[in-house]
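Accompanying notes for the structure given below.
The complex is shown incomplete by one protein chain, all other protein chains being positioned as in the whole.
Up next, chain A:
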């Protein structure tokens, strides 16, 4: 509970920003859905067949899983708020359309007859009689849509549209239940409050409502045009994957670039999404650059070369060449540390048996009780590889990634797998055994950007290359520890590192 309030206080600025994004995303989607669904329902009232078709279509649209819909939209409209809004609108169509249609068709026919007999036009009937009578029904459809939108909008974080989903995803990623809880609670609370507020609406006067919608749309358009015609300094958007490590790195990138170049404005998009989203976003010019691992490029982003290099430098050069040829992307010089799999033991355990390398485990293999995550157990560059390359065979049990370190710390297991820069290594003072037979692939981080950008802005490339060969695994563990456990902001941690290592003139 104390942790909950502590997180709430330290993250309140982020939370408010996320809440704002979430609200904007939801309200814009809802307005668009209303503007589409209600006129459509009105239009099909005299055509029951067409109405049925529309009901089927909107129904089918709603059965598409939201993740799949977001995925399908990426190749069409890229990532960010646009696909998020589109998919939210798609989900909101059915309840609004259905309720409007039902509300309008269920009006007492004698009232329709009276209105007709009085000489009302279709528009007059709609405005004076039908819409007011169907209004409670329409409103309940809008409320259903709203609650659904606010819930689904948490997924928008996956494609870089921000919102409260960022908290949930980050919480899952950092194994921080408090953040997940805060994100979920805030989203639920938002749904309840807005739904309650809508319930109070008796009858919207049509004209003021239409004027409001028009003003919002025109205002948005005008703002867009204003932004377009404004002379802009060089704008750079640096994104990062989920987690503390990329966020620290991109803060370093920003500090370095802004320190060297006065006319460059850097925007950071931390926790922007998973690898494939970022890679697409880079190619679609929605972001300028992001830090990527050499191993990841070779494994998943380019066609895997026939013969894999074994040395770290070899792997880097293979990745650099392949991504240049395939996607015209420039891969800058890598950092020092290798963020790869690691076998981790307690310091006391390592001392007792004099363990330094993975091969040292052979002499005590009958005493080992290892806790590995399922993925590691099954991978050829995981435990299977260890069995082959090192000839080791010991007792293992599978456990979820977030439990491994805890189990090791409490002595329930004595070896576990991890990543070499995990903050828990620093937190529990653990020892990483050296991969002396080079089983684990190399994952070195480096900025990935479009070649055109790199050529146009050599000064930015120069600034970024200052990090080449810097930051050891221990440095990264420490910084991750600061952010994940000590809750220091990534910006501050990044800044401190740059100052301590004389990459930046620090404040006195």
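Criterion: a contact is a pair of C-beta atoms (placed from the backbone, for glycine too) under 8 Å apart; a residue touches a chain by one contact, two chains touch by 3 or more; residues count from 1.
One rule holds in what follows: contacts and distances are computed from a predicted model.
Peer 1: Can you tell which of "ABC transporter ATP-binding protein", "Fumarate reductase", "Cation:proton antiporter" or "Phenol hydroxylase" UniProt lists for the chain that's not drawn?
Peer 2: "ABC transporter ATP-binding protein"
Peer 1: Just to verify: which one of A:110, A:380 or A:410 makes contact with the chain not shown?
Peer 2: Answer from the full complex: A:110 touches the omitted chain.
Peer 1: Among A:128, A:328 or A:395, which residue is in contact with the omitted chain in the full complex?
Peer 2: A:128
Peer 1: With the missing chain put back, one of A:46, A:65, A:119 or A:458 would touch it. Which one?
Peer 2: A:119
Peer 1: Quickly run down the residues of chain A that touch the omitted chain.
Peer 2: 108, 110-111, 113-121, 124, 128-129, 132-133, 203
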